[in-house]
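Of the protein chains in this complex, all but one are displayed in their positions.
Per-chain numbering from 1; labels A and B assigned in written order.
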Amino acid sequence: MIISFILIFWSLVQLFPLYWMLTFSLKENAEIFGDNVIGLPHKWLWSNYTTALQSGNMFKYLMNSAIVTGATIVITVIAATAATYALTRMVWKGRKTATSVFMLGITIPINAVILPVFLILSKLDITNSYWALIIPYSAFALSMAIMISASFMQGIPRELEEAACLDGCNIYGIFWNVILPLMRPALATLSIFIFLQAWNELMYAVIFISESKYRTITVGIQELSGSFTTDWGPIGAALVVATFPVLLIYAFFSQRIQGSLVAGAVKG
Amino acid sequence: MLFLLRCTAKAVHRGGSGISHLAFRGEEHHMDKTMKNKTAIILFLLPACILFIGIIIIPIFMSGYYSLLEWDGITASTFVGFDNYIEMFTKKSIGFPGAVKNAFLFAGLSVFIQLPISLGLALALAKGIRGEKIFTAIFFIPVIISTTVIGQLWLKIYNPTYGIVNMALRAVGLDSMATTWLGEEKTALIAVFIPILWQYVGYHMLLMYTGIKSQSTELREAAMIDGANEWQIARHLTIPLLKPVLTVCVIFSITGSLKVFDLIYVLTNGGPAHASEVPATIMIKQLFGRNNYGVGSAIAMFIVFICFFFAILIKKTFRTEVDE
Partner (left out) sequence: MKKFNNMKRLLSVLLAAGMLTSLAACTGTAKTTEATTKADTAAATTTAAPEATEADETAAQEDITLTMWSIATESDSFNAAYTQAIADYETAHPGITIVHETFENESYKTKIKSAVAANELPDIFYTWGGGFSKSFVESGKVFAIDEYYTDEYKAQLSAAALGNATYDGKLYGVTYTTPISLLFYNKTMFEELGLTAPTTFDELKAVCQTFLDNDITPFGISVKDTWVTAMCHDALTLKSAGPDQVKNVLTKTEGSYNSADFLNADTKFMELVDMGAFIDGATGLSNDEASALFYDGTVPMYITGSWMGGSIMSDAADPTDFDCAPIPVLNDATAKITDFMGGAADTLMVAESSPNKEAAAQAIFEISKSISMYAYLAGSGIPAWKVDYDDSAVNAITAKEAELAGNATSFTLWFDTLMEADDAGEYLALLQELYVGNISPDEFTASMAEQLEG
């Protein structure tokens, strides 16, 4: 009984920010900052949503974020699974060192290397395009993706590979026909983690992209702050617009995630 | 599909990915050759390597080089060797040693307070309770919500006049305790950690929950038949078997704490007067606020080294039979 009570209490605590975001997206600054911080809005300002959507160009930004994040997921998954296979299953010298080196990715504070990365992208002349974000995001997601893929790949019995080998498959065949299909559950996990990282990123999106037609949603929301005063209502509205697709996707995939996390997290 | 899961479970039990049980030396040789296919190895590693070397390795070296310079990022630079590293620790106004202390404190809180909470919730949920799936989904929600929202929300919660914390304290008569949580040097640090700990409880909980779920029920049933109660089962069975997952959680927890930035930036930006400063906030201030590329890069290198050190250390300490 106590446990149920704790769980329900904790759920309310976790749900509170959602509720709060929804309510302040419909209020005006005076209410948010003074009279009515928590309660339901006294004045329901649906106009906040029109302000955010119209002047904010929100749909375009949402699309851009979706494109960048989607491509990042696809590229990272491909690169990571292939690399993990080579690192964990194939035999070659320096394998252990390479694995350690790939772990470097989770140690770097992403904002630290902004200028070097910017310089590199500038030399390659790909700034101000989707690639300016996709490439760094993928690179930074690699380490985590490899760690997770490795833990899952280790769970695939070698017998299956051997069986395929006996059947006459070459290494590419084994990877494509045996390993990858079995990795499908892990892919869902990977996708969620990569998604979270890429979708909410701000600094790179601000610095690498200048044309508003490539701008992502995080930058778009930030733009709603003026220089000296900020209208928080429309920002809330924009945040709601940005967050709810994420929640929907999460709800839809949560079943698959739970299933895939089972095998994915087991091996440290 | 079921067959596969059983294979996976068996592999888990064995604690290894299965030893080759090939009967014939001929096939073993063939298998080895396939696994040693140099072209394939290179091909598989190529995309990851290009990305990694280009965006991670090269920039790390560039940052390393910058850390040896006195540079504003724009005009000419001067080579100063390790001066930046020394300055980082000795110049009082930068506040770096305090920030490192805070980061470690945070890592400690993360591991010893946040993880146990996550574990407790995971155990409670994995037992099999009504609404289990809904609860797990709800607990993960704060992880998905953007830092901007969490930051602004907690700013309001901590507001000295109308924030919930102070209002609640006043309501029960503890007026004297109602203070400026984010503004007082004594309380700012803890005040800043609480939202971060709270946000990621769901993250670790989910990992642990699914880890527990994957453990075979046979052992658990056997233990219950033997008369063990929930607490004993948890202590002697569930948790030890959860070691691999816990290792991952600890690594993510510690490296995350050492790197933490976003929420602190929004809530206090390291203030007041360096009270809630962490290495990352100082790094950003030096890099982009003060145009001190040398010192900023030195701090970045420091963070990289220390995270890497701990990641390897934890992996070694928690090493189970699995060592791929």
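Everything that follows uses one rule, which is that a contact is a pair of C-beta atoms (placed from the backbone, for glycine too) under 8 Å apart; a residue touches a chain by one contact, two chains touch by 3 or more.
Values in this document were obtained by computation on a predicted structure and should not be read as measured data.
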Worksheet item: The chain left out here touches which displayed chains?
Response: A, B
Response to the item:
Among the options A:11, A:47, A:99 or A:222, the absent chain makes contact with A:222
Practice prompt. Pick out which of A:74, A:196 or A:247 touches the chain that's been left out of the picture.
Written response: A:74
Worksheet item: Among B:120, B:160 or B:256, which residue is in contact with the omitted chain in the full complex?
Response: B:160
Practice prompt. Kindly note down the residues of subunit B that lie in touch with the hidden chain.
Written response: 72-75, 93, 95, 155, 158-161, 180-185, 268-269, 271-274, 285, 288-292
Item to complete: For the chain that got dropped from the picture, name the residues of subunit A it touches.
Response: 29-30, 33-34, 55-56, 66-67, 70-71, 74, 114-115, 118-119, 122, 127-131, 184, 202-203, 206-207, 210-212, 214, 219, 222-232, 234, 256
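Going forward, only the chains that are shown with their structure count from here on.
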Fill in: Complex contacts: residues of subunit B adjacent to subunit A
4, 7-8, 10-12, 17-22, 27, 30-32, 34-38, 40-41, 43-45, 47-49, 51-52, 54-60, 62-63, 66, 73, 121, 124-125, 129, 133, 135-150, 152-153, 156, 159, 162-164, 198, 202, 206-207, 210-211, 213-214, 243-248, 251-252, 255, 259, 261, 280, 283-284, 287, 293, 296-297, 299-300, 303-304, 307-308, 311-312, 315, 318, 320, 322, 324
Item to complete: State the interface residues of subunit A toward subunit B in the complex, per the touch definition above.
Response: 3-4, 6-7, 10-11, 13-18, 20-21, 32, 34, 37-38, 75, 78-80, 82-83, 85-92, 98, 100-109, 111-117, 119-120, 135-136, 138-140, 142, 146-147, 150-151, 154-162, 165-166, 170-172, 174-175, 182, 196, 200, 218, 221-222, 232, 235, 239, 242-243, 246-247, 250-251, 254-255, 258, 261-268
